[in-house]
Every structure is written in structure tokens, then in C-alpha cells.
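Would you mind keeping the following structure in view while I ask a few things?
Only one protein chain is missing; all other protein chains are in place.
Here the chain labels run A, B and C in written order, and each chain numbers its own residues starting at 1.
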Amino acid sequence: MNSFGMKLKFSTFGESHGTAIGCLLDGVPAGLKIDEEFIQSELDRRKPGKSEFETARKEDDKVEILSGVFEGLSTGTPIAMIIYNTNQKSKDYTNIKDVFRPGHADFTYFHKYGIRDYRGGGRSSARETAARVAAGAVAKLMLAELEIEVLSGISEVDGIKSEVYDYEKAKTSIIYALDPEKEQAQKDAILKAKSDHDSVGGVSRVLIKGAPKGLGQPLYYKLDGVLADAMMGINAVKAVEIGDGILSASTLGSKNNDAIRAGGFESNHSGGILGGISNGEDIVMNVYFKPTPSIFKEQHTVTTENEEVDFSLKGRHDPCVAVRGTVVCEAMAALVIADMLLLNMGSQMDRVTKYYK
Amino acid sequence: MNSFGMKLKFSTFGESHGTAIGCLLDGVPAGLKIDEEFIQSELDRRKPGKSEFETARKEDDKVEILSGVFEGLSTGTPIAMIIYNTNQKSKDYTNIKDVFRPGHADFTYFHKYGIRDYRGGGRSSARETAARVAAGAVAKLMLAELEIEVLSGISEVDGIKSEVYDYEKAKTSIIYALDPEKEQAQKDAILKAKSDHDSVGGVSRVLIKGAPKGLGQPLYYKLDGVLADAMMGINAVKAVEIGDGILSASTLGSKNNDAIRAGGFESNHSGGILGGISNGEDIVMNVYFKPTPSIFKEQHTVTTENEEVDFSLKGRHDPCVAVRGTVVCEAMAALVIADMLLLNMGSQMDRVTKYYK
Amino acid sequence: MNSFGMKLKFSTFGESHGTAIGCLLDGVPAGLKIDEEFIQSELDRRKPGKSEFETARKEDDKVEILSGVFEGLSTGTPIAMIIYNTNQKSKDYTNIKDVFRPGHADFTYFHKYGIRDYRGGGRSSARETAARVAAGAVAKLMLAELEIEVLSGISEVDGIKSEVYDYEKAKTSIIYALDPEKEQAQKDAILKAKSDHDSVGGVSRVLIKGAPKGLGQPLYYKLDGVLADAMMGINAVKAVEIGDGILSASTLGSKNNDAIRAGGFESNHSGGILGGISNGEDIVMNVYFKPTPSIFKEQHTVTTENEEVDFSLKGRHDPCVAVRGTVVCEAMAALVIADMLLLNMGSQMDRVTKYYK
Partner (left out) sequence: MNSFGMKLKFSTFGESHGTAIGCLLDGVPAGLKIDEEFIQSELDRRKPGKSEFETARKEDDKVEILSGVFEGLSTGTPIAMIIYNTNQKSKDYTNIKDVFRPGHADFTYFHKYGIRDYRGGGRSSARETAARVAAGAVAKLMLAELEIEVLSGISEVDGIKSEVYDYEKAKTSIIYALDPEKEQAQKDAILKAKSDHDSVGGVSRVLIKGAPKGLGQPLYYKLDGVLADAMMGINAVKAVEIGDGILSASTLGSKNNDAIRAGGFESNHSGGILGGISNGEDIVMNVYFKPTPSIFKEQHTVTTENEEVDFSLKGRHDPCVAVRGTVVCEAMAALVIADMLLLNMGSQMDRVTKYYK
């Protein structure tokens, strides 16, 4: 259950404060050029400690490929990647050893497994997402060969919404802001929350360009369903919307339908997906992150013995988990699209025949 | 790819205007009392033609159990259920034979499969959801034994939002409205759209009561991720939110965290799920439906030969697909919870040992 | 758990003496010509009651396609097929209602599920294999487009071994015998056992011609592993061997290795599979069936209350289950090969790129 994908499957392992985290990526077609520098650069985009907008925990997040690559090319066998944890700071978690942090998975993991791995969230920590980004980087290399691109940026922080979606801008913004006009206000909101020992939520907008028509397996491995699962499964995500999504629920059909012309669709309210299958337009999603549950204000909680306590968290945490989260959204989206491309290959008999003849 | 679930797996088959639709439900524990009347009553809640708020297509939706039940009890073998199509009205679809209906899956299925099953949407028709409701009814029977209940209702139509969520009220409302004060306005909006040859969107709110702590398989078969996939996979759904979802993205951490006391949580912003695992509180979701794409106004579109045409759909369609859709949301939610209950059974070694000794 | 296959997945339902049996076949590429007569002819090869060498239970085994086919072509959606049971003869099983038949799955199903479906073996009956043959027939249609053929025949009955493997002969033999010289002796052995109220075992030999190099997914969805699972999962099968199999365990490496020349292999001890992947040679398997456990001699057994009884079965049963079993072996082999063909399509990046460009 620590795996995702059907034809391109990845599995991750590792805990926030264990020896290492990593992933297995299984199903990468043989002969793909594996650009290790690119993989590392993707990890660098996600790694913590780059600015005041992020947790102060510093991790180099150096990735090592253990298998599946030979002479620079994928071999068709599983690509294992490992990232050693270097900055666990074991003292950080002594004050949370017997206490459930409100808003955290501490409570639910304990009740599910009957075991408490109190070291910084253990497996439920967002640290695990570094492994997703490594896998996603390989998926991006595969997509690049097919001229498909996955982009993203922060469209909203603490209710401050972007009015333009400039994905090139987002690449150079330290908070991956999509709207240059709103970036400063969004930054201010993050720093304000931080200085208040609080946190803020945010929204990541993901854009997939160049996906061919026909991706998605009806009716129970639909493109939108799998993207929703992939996004909702990222730490702190609480809602996912495709295309006009929420807005479309209060729109008339005559406005929401995308009319079709010979050259393509006249609009893209659908976000590029109809009936769970891509229609050749841009695929657009919004991913809603709650504020980081790790705050430094005093909160009501209980111990593992169910004693009530007033609790103040110490340690180092992101004031807005959406910021680094948007890099994870991209990675997961790339993995989903790559999986769907491979799955789609047997959908028409004449193309199967052509493939083998 | 027409299957859903891991331990309780269901698969559906059938097209809107074919011979029959149906499902296989595999993994139902043996010895569950199968109440056929209840299953039929769930199908009756979803079936079309009950009122002016729905499509005029009438279907009895009589379900027949073909296997897996003996002397009123499940046997542990697959439960196959079949619903014959009785009212296909083959003339209905002659005017759409070579034309893609805007907003429909016609276009994407054609490009994926290279084949056009023009009979009323074929497999992509919402008619398939009857099979989901049949399977979901069996899941509800299983949940009832564990005192878990899945409820739902319409919380919004055409932007008219419920202020109260009265699930008992919803049971008796012809449009499953949650708010008695808003029901009439919501009905009016539907009839207005209908008389304008248009359609409206809406929102279904789903409530799961009594789910134990610990459901959900981290990190890639999370309860919220799988629910998101299940809901997004329902026809016309474009967004899914868990708990405060969208709102939480603009809330401070100190407000969004649910404080814990010895007797439980002080609030339920999380919607009953933390880290992908249920925390014992009510599980709450909102499911956003776009307006039915099938409208009777003239629209721009193209033929299968990519010729531009102005097109007016004929036939019979729901003016607000969310209404009957809410019954499908319940069914899918019940199937997810039942699957998670079974999957969770091996999570602690001492409970495994106890089970076998 | 009633499903098999990864990309071409089939699921079956139904019990020996229930309303109907059937299958869902999911993942058939769209545009495959579905020859219903061929499917029926395959079922006719397996159906009981054709001769004195088989059970006297007569079933027409008329298959009906419920979905997934439109205007004679597969549409890419699940193909559901149903076969109604017409000759259940409910009186047959009154004498086994509370008694476990030695060698049968009665005992194990009861202990697994705590439920007794005593009607002729219920789900564990070989009757379910009709659904496999229907699915396998569709797989054969797909293989035929790629010039791949699956053949089989009976190579051994009651220890009487074939010395030649004449698959054309087997097609016209009522017991599917491969060796015309041994056919009569094999028939005699079956009739002798029958008149003694006993049963005999046998061996099916399966030949797959024309499979391309490269089928099989290492390391845990290997072609030989999946074939072994598929064959072992057929009722009464107790051993599976690939190529020289058992013999190779007592052969020197220098004799067992198949030397390679420019035009192919010099021998085929490997049975066409190396490292779990097809090598382009004929794929050859032997499938060992135990004697039918349903015999009419008195045997020791116990009741569901664990009381010891001496028991004489009544009813109608095959004296040699291998005979009709060989048709099922073919069907399962065809399904495995078709699945592997589809799975293999993403194994090289340059071919993925070519597919999408």
C-alpha cells in the first residue's frame, strides 16, 4: 500500500528521522536517458532550508541511484534511489514523544498500528515526499521525450489569490508564486504567520501541457480520479479540483460546456478531461493545502495515555506547506501521466498489431 | 480498469443502450445477510423518471442476483448482479450518431478507442452508476453490521447553498435536499434550467458515521485519496473536498487544527481524516458536480469527420445530474469504507495472532 | 481474488448449480472482430455430455455477450458473457449435503467461509471453467491477429504416455488424444475406470506457436510463473512443467542448454522461456491432472458435524477430468499470452515514442 501506479509503479520507503528514505520506480521503459543532474535539480527545488519561507531543517537531499541504470540509460529493471537523512536532530522530538500533535497523523497512526514512532512524524512526515520528487523527475524525463510538460506554481496563500498564472515566473520565485503582483503579499502572509508562531494554507495550480488525447482508463482508473488520488495523497492536501471544478457546480450547462471547432475546443472549462479521458487540451488542476499543523502556539491535546495536556510544539517547520508542496504536485502529476501513457498503449487492436509487426 | 477496490473489489460492465448492465462484487465476507429488498430500494433511489427533476427515461432497474448468495447469505464467492435495460429507445440517438456532444465523453472515447458507440453515451453514460449503487448497497449491509452509516444529500444547486445539513430531511426530499429552507429555491433553479433547455450543477455532501479509527492505508492507498478517486470517478464530478477542504487553504493553522480532549476532538475541520487515516470522527466530503452536459440549446461542435456543425441535442436528460448523483456518492463511499475495513485487519501483529488462535 | 491478468483482466462468477455463470473480460483492445460463432465453438469443445468419456450432465453452454461489443467489434469496454445453467438437477446433491467428499474442495471451502454451498461443488466446481473458455476464446481471436496459435491435447491417461504429439489429430479425437497409436488404450483406461466406479488422471500438453521474443515481466510476473499459476489454478491440476521441466533436473547442463545459431536455437529444452521471458521458440508445457475426486466407490469421510461416515457418491461425473481440462488449459494459456503481449508494449522507450508520434 506504499505503492502507486499500475504500469509505471513506484514505491517509497523511509521515515523522517530514520537512516534513509528512497523509492523504487518500476516500469520505466528501457533506453530512457537518465539525467542524474536533472533529478537532483528537482530534489533541490523541494529541499528544505532554502529560505526564510521554509523550515530551518537543512537537508542536502543528495540522491543516489542504486539500480536500473546502466551506462546512462534505463535498463527496464527497477530504478532504486536512496537519500540518506543527514540532519535528524534527535533532540527535536523529545517533547512530542508521548503527546499527539493536533492536526497531525500521530493520532491516527497510533490507533492504526498500536505503535508510536515519535521521531518527527515518522513515515507520515512530508520528508517522504522527497522520494516522490525523485521518482517524478524520472517521469518528467520520460514525458520530455514525448514533448509533454508538467508545470505548477502557488496560486493562493492565506486567501490571497493569483489573478494571472505565469508558470515561467513561478520557476524563479522563491515561493513559486504564479502572480508577480501578488507574490509580495503572499510572502508577507507567510512571514506574518511565522512570526505569530502560526501557519497558513495555500493552493497549488498544476498545468500539464502536450498530453495526447486518450489518456485515462475508464471507468475506474480514470485520469481525473487517479490525479485526485495522487494529489489528495500529498501531505496536507484537503481538496482537488479539475478545470473549473467548484465553479462549474454553480454554472449553467450552456456556459460550462466547451464548444468544439475543427481546430480544437473553444474554451477549457473541463480542464482537459472529459469522461475521465484527456481531450488534448491543457490539463489543469487546483490542489488545496491546509495550513501546516505544526505550529508553536499552545494547543489542547492528549497524551498516548489519553491525559489532557496543554502543549507547545518546538522544532522547525514550514509556515506554509503548500510552497514546497507544489513541487510534489508536479512530481505526482508527472508520474500519473507517464503511467497513463504506458497503460493506453493497448487500447486499439490495429495499433497493437502494428506494434508487433 | 473497470474495477475498483483492493480487498472488496467490484467491477462493472454494460452500456447505456446495450442488453444489460451489471457488476461483480468480489471479497464480500461469507455469512453476510443479503437483503435483496434493500438492494432494490437503493436502486430505486437512483433510478430515473421518478419526478420532473429527472430525465424522462424510465427504467425499472430491477436487479437480479446471479451468484454468490445461497439461502440468503453471502458465500464468499463473487456476487454478480444484473440489470437488464428495458427502455433503450434506439431512435433517441440517431441525431448524435456522427456528432460529438460538447462536454461529453463522446469525443475522448472516440480518440482513445477509435470506435464510436453512439448509443446514448455507451459505456460513459451515467446509466452505469446503477451497477455501482447495487454494489454499494451490499457494502452498506456490511457496514450496518458494524454500525457504520453512510448518508448524503444535496447541499447546493446552481449556487444556492444549504445552511443546514439535515440528512433525515434529505431522505424524504425528491431532490435529496439537505436544507428544508432552501429546497424550494433549489427545485425552482432546476425547473428553470429545464424549461430553458439548459442544466445546472450542484454539490453532494456525504457523511460517514461510526467509522472506527485506523481506516486507510498509508501512503498510497490513503482513505482520503481513495475517496477522492471514487468520487471524482463519478460522472460529471469535477472537485472533491474533505472536511473544511477549500476553506482550510485560507485559514490559519491555529484555527484549522482540531484540538484533542480525552473524549475526542473539539472540532472536525479535518473531516475525520488525518494523514490519510480515519480518526474516529464523522467523515465529511463535498462532491462538486458540473451541470449535465446534455442540453437542448444549439451548440458548436464537430462531426467524427471533424466538420463543424451547429448542433441541437434531442432526447431525455437530467437537468441536474447531482441529484441522482448523490446516491452514487453514497454507494461509492460505502464501498471504499468496506474495502478499508477489510484491508485494515492485518495492521497489528497481536491482533493477527489473536485472530488465528 | 476471482480475477486473473494485469492488462487483460478477466473475472468470473457463478456456481455450478446457481442461475448462471459468466465472466468479465476487461482490457480487450478496441476494434477486435468478435466472432461469436468461434466463441461458441470453443465452449462446445469443453461442454459436458458429448460422449461416454465425459459426465452425463448435459449443458448447452450457450454463451450470450452482454456488453463490450458493438456492430461486431470490441469497443474497449468490458466484455461480459453469460451462460445460464439449464440442467442443475437439484436432486443430485441431496446425498452430499452434510458430507465432505474426499478429494474435494467441500472441506476447505467450509473451513474458509464457514458456509456450505452443497450444490454440486458450488463455486469450486469445474463448471466455472466454461467462463474461462469463453474469455480464452476472445484471447485466441486477439492472438490470431498476431499469428499466434495455442494448441493442446492429451499426452497421457492413467500412465499411458503419448510418443508423438499430433495437435491436428487431437482436434478430431473425442478425448483430444495427441498420439493416434495410444488413443484406444487411453480410451479403454477411461472406460475401465468408469465401469469400476473409479476415475483416472491424465496430462495435457500445451503448445503456443508464434509468440514473439520478449513476453514476460521480470522478475515477479514472469511468463513461466504466470503460466504455472494459470495452469495450477485449473481444477484438479497438481503439477506444471515448462519445456523439459522434470527431466532437466536430472540432466547435465551441457545437454540441457539450448545452443544458439544465427537462425534460432538448436534445441528447445527450455520450452521457449528463458529467465521468465519468451525466446521466440515454441512454448511448451505439461499440465498434470489428478483423477477426478468424484468417484462412486465407498469412501471414509466425515460430516460437517465431524461425524465419521462411509460414503458413496451418486450423480454424474467425468471419469477423467483431464480430457475436458485440456480445453481449459488452452484458454488460460491464450489469456496469459494476450495479457503479456499488452503488458510488453511499454518495454522500450524508442517504441513508446514511436507509438505516440
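Heads up, the rule we're going with is that a contact is a pair of C-beta atoms (placed from the backbone, for glycine too) under 8 Å apart; a residue touches a chain by one contact, two chains touch by 3 or more.
Everything numeric in this text was worked out from a predicted model, so none of it was measured.
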{"item": "Residue among C:Asn2, C:Ser16 or C:Ser162 that touches the chain left out of view", "value": "C:Asn2"}
{"item": "Of C:Thr77, C:Ser162 or C:Ser278, the one touching the omitted chain in the full complex", "value": "C:Ser278"}
{"item": "Where the missing chain touches chain B, by residue", "value": "6-7, 27, 29-32, 74, 76-77, 142, 145-146, 212, 218, 341-343, 345-353, 355-357"}
{"item": "Chain not shown, touching residues in chain C", "value": "1-4, 11-12, 100, 102-105, 107-109, 111-114, 123-124, 128, 156, 158-159, 193, 198-203, 213-222, 224-233, 235, 237-246, 248-254, 256-262, 266, 269-271, 273-280, 288-295, 297, 299-302, 306-308, 322, 343-344, 347-348, 350"}
{"item": "Touching residues on chain A - with respect to the absent chain", "value": "1-3, 9, 11-15, 18-22, 24, 26-27, 30-31, 64, 66-68, 70, 73-80, 82, 109, 112-115, 117, 119, 122-123"}
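What we mean here is this: only the chains that are shown with their structure count from here on.
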{"item": "Inter-centroid spacing, chain B versus chain A (mean Cα positions, whole Å)", "value": "26"}
{"item": "For chain B paired with chain C, centre-to-centre distance based on mean C-alpha positions, whole Å", "value": "38"}
{"item": "Chain C residues counted as touching two or more neighbouring chains", "value": "27, 30-31, 74, 76-77"}
